[in-house]
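Here the complex is missing a single protein chain, while all its other protein chains stay put.
Showing chain A:
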């Protein structure tokens, strides 16, 4: 049984996750969950972001693990191989995901870093198509990849196999436009499970809120919900926003479809869209465009004349 589970995770980390992303993406597209928002520019960007990390990042991490680490730390290999599986698993989960929480949060809270992460938020749809969508420099400096590779080098490779596999599944499913968590909120007897789950791991409801194009409607909250595998970090640090609802619209309110290559390779390539954050003379952070809510008729009809 253990060998079978081990084989699942080995395959998941090599080709399984890419295949799962592709299958889920096709399912989402076939169900019409991307609507008409997935135009040529967005498709090119999403596909480039899906393919490039596999061609660029994997060799980079392989170089870091096989050449750089043995060079700077020749005696460090497998020094922690005595750590029992359970503790190794916990250590990898915490170190990898908490580091990613910070990497992600700082890209939102330090204005200068925002444009490196903007590409991930410009998609006006959720799903597998945009789950890997990132600026190449943001992906290259993914801090937790190097930290986890370092821990693997020190001897925590076996627990890392399972921890990173589970993490990838959770983060992919949190981005999915298939709202797998919805039944948990609809059925009352499942509410205790929902309560625990939504505070522990990232779910479509909490992560979709992070991708909303507004933070003022009580549902969307791009100023928080930074967790990737664990939502617990948001709960601990006070950046959590739980509503059990899904935003009406996603993306960036002022997004005007910056060229796919500019989004992928900014600041090497710049956007031609005037006033864009990715344009040569664009602002570091552009103000949100506030949506004017249409006046709902019932509010008007319910108005009563004030008698003085």
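Note that a contact is a pair of C-beta atoms (placed from the backbone, for glycine too) under 8 Å apart; a residue touches a chain by one contact, two chains touch by 3 or more; residues count from 1.
Keep in mind that, in the parts below, contacts and distances are computed from a predicted model.
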item: Complex member absent from the view - protein name from UniProt, among "Peptidoglycan-associated lipoprotein", "Tol-Pal system protein TolB", "Cardiolipin synthase N-terminal domain-containing protein" or "ABC transporter domain-containing protein"; value: "Cardiolipin synthase N-terminal domain-containing protein"
item: Contact with the hidden chain (one of A:47, A:94, A:137 or A:197); value: A:94
item: Of A:29, A:185 or A:237, the one touching the omitted chain in the full complex; value: A:237
item: Which residue of A:102, A:146, A:185 or A:261 touches the chain not shown here; value: A:102
item: Absent-chain interface as seen on chain A, which is shown; value: 82-84, 87, 90-91, 94-95, 98, 102, 106, 109-113, 236-238
